[in-house]
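Every protein chain except one is present and positioned as in the full complex.
And now, subunit A:
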């Protein structure tokens, strides 16, 4: 290991080091505030350590890891989102659980897993990253032991994630057995040389797709999403919706690129059908949800469908669209869960649509923030979500995939309905004497964080040029 290797792994080392430090701190002196600040500092340091890496790129640490512009950009996005989630977590856990320190430890390790995924270019690091992510999530999802349904959600995720990992692993074994390579470029080179797909390799790719599809939560592997979102603590649900899915998507993009996925029409069609099904199933099932957590779960399924449309356009602008969409989607989604966090009381999560009836007349600031989040999720102009969706449409036009675009537009319209339903509910006048509302905790840190997210989203929506330029520079994958 040279000095450059260490420097280029800066974000990962920061997060892993902080996890070890937190473990020792928990052993010596349990203190929620202390662990919280250590975690915050670790995330901030990791975010800062992204910057010096840019001078070393592209950097390969054979055979497991490659750090290129694309990986670096996504590392930054993951660490930044993790920072926001930590900021929103303190009050939520302070009010609920008697032992909160392990949460930060597991959150750090899960983030480290996502960081490994982003820089992996080898089955081994891919699988290790994925398992770090999902094993930490088992603990995180079931974290609030006193809560109803948390055990159910945890066990459901444990069984399904373990099963999907088994599929993924068996697929990898088949691919390795017949190509003799575990690194992505090696597999690509073998397939180019062979000219055809041997049958076991096709089977292997199919099995791997099941594993990846589960982690992305795309149709038909989406069944777990609503139950997990409902049962998990809110910050963890935000983590599952953003970081965990983003990390896996990045590996999928890298793998597709390295094996020249565009040359195989069959693979393209499978992914296209998955994308269309994800959009429709996600949006249609979200229409009737009365529980906002479940609605956000279905909406995240649909959003992954939109992302796959950009992915399938297979152009440079498609890559840029994915990067911009993720940059917009991460804070939007975390912000939406953040509103749920600040609106929840210490006994009950504010999760039904009814809890938000007439919110504007009671807490205008929170209602305004939530409106911005929902508008951004729906893709209304002046928010980051709009620019993201616009970018995806542009990528689709570049790739001439008119049918996929038509599906995307239809689904955007369907999506509008259920986001607007919540917004309309918040502005409805209500007779407060009839109903007892949840008394929200409204922590100061949470409100400030939400304010920053709103500024970021509106800023990106009004003036996206700076971000676009950054993305255009960063979207180079190593060959």
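Operating definition for what follows: a contact is a pair of C-beta atoms (placed from the backbone, for glycine too) under 8 Å apart; a residue touches a chain by one contact, two chains touch by 3 or more; residues count from 1.
Simple rule for what comes next: contacts and distances are computed from a predicted model.
A.B. asks: Look at the options "ABC transporter ATP-binding protein", "RagB/SusD family nutrient uptake outer membrane protein", "NADH-quinone oxidoreductase subunit J" or "ABC-type Mn2+/Zn2+ transport system, permease component" and return the one that UniProt uses as the protein name of the missing chain.
C.D. replies: The correct option from "ABC transporter ATP-binding protein", "RagB/SusD family nutrient uptake outer membrane protein", "NADH-quinone oxidoreductase subunit J" or "ABC-type Mn2+/Zn2+ transport system, permease component" is "NADH-quinone oxidoreductase subunit J", the UniProt name of the unshown chain.
A.B. asks: Among A:94, A:151 or A:398, which one touches the chain that has been omitted from the display?
C.D. replies: Of all options in A:94, A:151 or A:398, contact with the hidden chain holds for A:151.
A.B. asks: Which one, A:14, A:39, A:74 or A:136, makes contact with the chain that was left out?
C.D. replies: A:136
A.B. asks: Looking at A:106, A:161 or A:377, which makes contact with the chain not pictured?
C.D. replies: Final answer for the missing-chain contact: A:106.
A.B. asks: Determine and list the subunit A residues touching the chain excluded from the picture.
C.D. replies: Subunit A touches the chain not shown through residues 1, 16, 19-20, 23, 61-65, 99, 102, 105-106, 109-110, 112-113, 116, 124-125, 128-129, 131-132, 135-136, 138-140, 142-143, 145-149, 151-152, 154.
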